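Could you have a look at this structure, given as structure tokens, before my questions?
Complex shown without one protein chain; remaining protein chains in place.
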Amino acid sequence: MQTLGMPHGTLSLFYIFHFYLFGLIGVISALLFVTRKSPVAAALWLVSTMFCLAAMYILLDAQFIGAVQVLVYAGAIMVVFLFVIMLLNLGQGEGIDVRGVGWKIVAGAIGLGILAQVFALTRAKTPVNLTLPQGYAAEQVAQHGAVAPIAAPLFNEYLLAFEVTSILLLAAIVGAVLLGKQKEARDVA
Amino acid sequence: MLPEALFFSAVLFVIGVFGVLIRRNAIIVFMCVELMLNAVNLTFIAFAQVYGVAGQVFVFFVMTVAAAEAAVGLAIIIALFRHRQTVNLQNINLLKG
Partner (left out) sequence: MLPLLQAAAAGTHPLQGTAASWLWAVPLLPFLGFLINGAFSIVSAYHAGPADPTLAHGDGHGDRHGTHDEEHGAHGDDHHQVKRHPFAMLTSIVGPGVLLLSFILTAAIFFAMHGAGEIATPFIQRYFSWMPVGDLKLDAAFQLDQLSMMMMLVITGVGTLIHFFSVGYMQDDPGYPRYFAYLNLFVFFMLLLVLGANFPVMFIGWEGVGTCSYLLIGFWFSDKANADAGKKAFIVNRIGDFGFLIAMFLLFANLGTLDFDAVRAASTSLQFGGALVTAICLFLFLGCAGKSAQIPLYVWLPDAMAGPTPVSALIHAATMVTAGVYLIARTGFLFSIAPVAQIVVVMIGALTAIFAASIGLKQWDIKKVLAYSTVSQLGYMFVGVGSGAYVAGVFHLVTHAFFKALLFLGSGSVIFAMHEAYHHTGSHEDAQDMRNMGGLRAYMPWTWALMWIATLAISGVPPFAGFFSKDEILGGVFARAQHSTIADAHLFGISGSAWLYFAYLLGIVAAFMTATYMTRMMIYTFHGPNRTGDKEREHLHDAPWIMTGPLLVLGILTLAGGWINIPEFARFLGPVGALERWLDPVVGASTQRVIAGAAETSPGLEYGLVGLAVLIAIGGIAYAATRLDPKSLVPKREAVPEEGFEKVLLDKYYVDEIYDAAVVTPVVGTSRGLLWRGVDAGLIDGLAVNGSALFARFVGWIGSQLQSGQLGTYAWVLVIGVLCVLGAVTIR
């Protein structure tokens, strides 16, 4: 684990190579995702992007989140998406849902515009006095493991938010069930 | 690695926006939104490396909310499909004022 992280001071070429690799694969997968006509293909390309992101999280010393990304996003959420796509039988015959070339060009221009603006905004200097010493996160992981550094704040400072989130999930489950059952309920009524 | 992570994050986010703009399939638009959320998560993780673990905690919450959102959103789409027999946004204009 520690070798993947940032060794004190310098970054290994190995590390940098993999970061760019996963980044590029992720971006390409994402581009394919938005351009595939078939929803199933699109969803699968998105899964690919998710995996790349998980890898990048791990490279950024967030091993726990990386694991969760694979479990929750790539595993659970995307499976649900695929499940719904297949349930509704959207594989084909829905007609082309992608807009025409003109729309794409304008949308691309807007996208590039936003990108340019975001880059312009990142010229701002990061506040130095808040910055942790380099390699601090990796050290934490080395000392306490991958889960403890995130578990400690989650169950101390953010305990209330954590509990509220559980209620949110409960509400979402109830809501989803209600929405899914709505037609039958109306029929019964 | 912060600048590189932010670069990829921004690119992924813009791809998500692009997807929202050019797609009409409700589920794909929804997935594009998920992509945008993921792009933001990458930003959080990258900053967490520099500013402390709170960013990771935040990603944790975003994921939770995204899961809830996916559950409710997909349920809505299913209900919508039952009603209209389509998920093409062009054919759905329930919000027309």
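Each chain carries a letter (A and B) given by its place in the written order, and its residues are counted from 1.
The rule we apply is simple: a residue touches a chain if its C-beta (ideal position, glycine included) is under 8 Å from a C-beta of that chain, and two chains touch if they have at least 3 such contacts.
Keep in mind that this is a model prediction, so the values were computed, not measured.
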item	value
Omitted chain - touching chains that are shown	A, B
Option from A:101, A:121 or A:160 whose C-beta touches the chain left out	A:121
Touch list for subunit A against the chain that is not drawn	99, 110, 113-114, 117-118, 120-121
Residues of subunit B (touch criterion as defined above) contacting the omitted chain	17, 20-21, 24, 26, 29, 89-90, 92-97
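Definition applied: only the chains that are shown with their structure count from here on.
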item	value
Footprint of subunit B on subunit A - complex, ascending	6, 11, 16, 19-20, 23, 26-27, 30-31, 33-34, 39, 42-43, 46, 49-50, 53, 56-57, 59-62, 64-65, 68-69, 72-73, 76-77, 80-81, 84-85, 87-88, 90, 94-95, 97-99, 103-104, 107-108, 110-112, 114-115, 118-119, 122, 126, 130-132, 137, 140, 149-150, 153-154, 158, 161, 165, 168-169, 171-173, 175-177, 179-180, 182-183
Residues of subunit B that touch subunit A when the two form their complex	1-8, 10-19, 21-25, 27-28, 30-32, 34-35, 38, 41-42, 45-46, 48-54, 56-57, 59-61, 63-72, 74-79, 81-82, 86-88
